[in-house]
Each structure stands twice: as structure tokens, then as C-alpha cells.
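One chain of protein is taken out of this complex; the other chains stay put.
So, subunit A:
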Amino acid sequence: MIAESMYQELILEHYKHPQGRGLREPYDAEVHHVNPTCGDEVTMRVKLGDGGKVLDVSYDGQGCSISQAAASVLHELATGSTVVETLSVVDEFTRLMQGRGQVEADEDVLGDAVAFAGVAKFPARVKCALLAWMAYKDALVRSQA
């Protein structure tokens, strides 16, 4: 019964009812990231406003529950926040995912994303969780370029 702890209710909820899914106009940058080993993919658009405000994160994609739920959670956390704030969340999320289950998650920083803590124990699935978050980071760089 190990994996059940990976599939937190919150992850399954986001998978079944993805938030903010669908590509929207206007946007400053669009990126497409794939996970070649399992075929997960995500297309992501970012629209920034004054003062580094994140006005919209829109996305579309296909893949496993972990990869798609991660995109949905990211949308909720990032939209309405700022570039600086969200980058610190991305960093904390990356640290958690790459911690092989040994890293204590900072819930204050991560919010709902803390539900993915169990994924870190499954090295094969870590890249699923990180797919949308890496795409987001890439999109930020491009939109500020």
C-alpha cells in the first residue's frame, strides 16, 4: 500500500478536475515540454503584468495523474502571485522532489503543492511532477527576455 500515499486526495482531485486548463490569450511566452521516457507533455503560456505580477498561467497537456495534477496546482499557486514569489515556490518544490523523500517540505512556501511530497519517494515519477514546473520556469525566462 505504498503508492496510495503518493496519490493524495488533493492530487486526484486536481487530476479529475484540473484548474485553469486550456491555452488562453494574451500571453508573453509559450513553451512545450515533454517527458520522452513516458510521453507526458505540457504546453504552457505565461502572461505577466506590471511589477512582475503573474496575470495568467494557462496550459494544456496529456500524461499521468501526477504530471497533470502538478500543472493544475501550479496554475492555482502562480496566478495572481508575482514572479519573485513563484520562483521561490518552484525552488522549494524542486528541492522537495529531488530529496528522495528525505527532505522536510516547507508547507508555508508550498501550500497545496505539499501534497506531492510522497512522489519524491518514487524516482521514476519525480520527473512527472516536475514537468509543468520546469516548463513554467522556462516560460518565465522567455517572457522576461
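FYI, a contact is a pair of C-beta atoms (placed from the backbone, for glycine too) under 8 Å apart; a residue touches a chain by one contact, two chains touch by 3 or more; residues count from 1.
What we mean here is this: contacts and distances are computed from a predicted model.
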{"item": "Name under which UniProt lists the unshown chain, selected from \"ATP synthase subunit a\", \"Cysteine desulfurase\", \"Indolepyruvate oxidoreductase subunit IorA\" or \"Branched-chain amino acid ABC transporter permease\"", "value": "\"Cysteine desulfurase\""}
{"item": "Full-complex contact with the absent chain, from A:Ser65, A:Ser81 or A:Thr94", "value": "A:Ser65"}
{"item": "Residue of A:Tyr15, A:Tyr59 or A:Tyr136 touching the missing chain in the full complex", "value": "A:Tyr15"}
{"item": "Hidden partner chain, residues of subunit A it touches", "value": "1-4, 6-7, 12, 15-16, 37-40, 62-66, 122, 125, 128"}
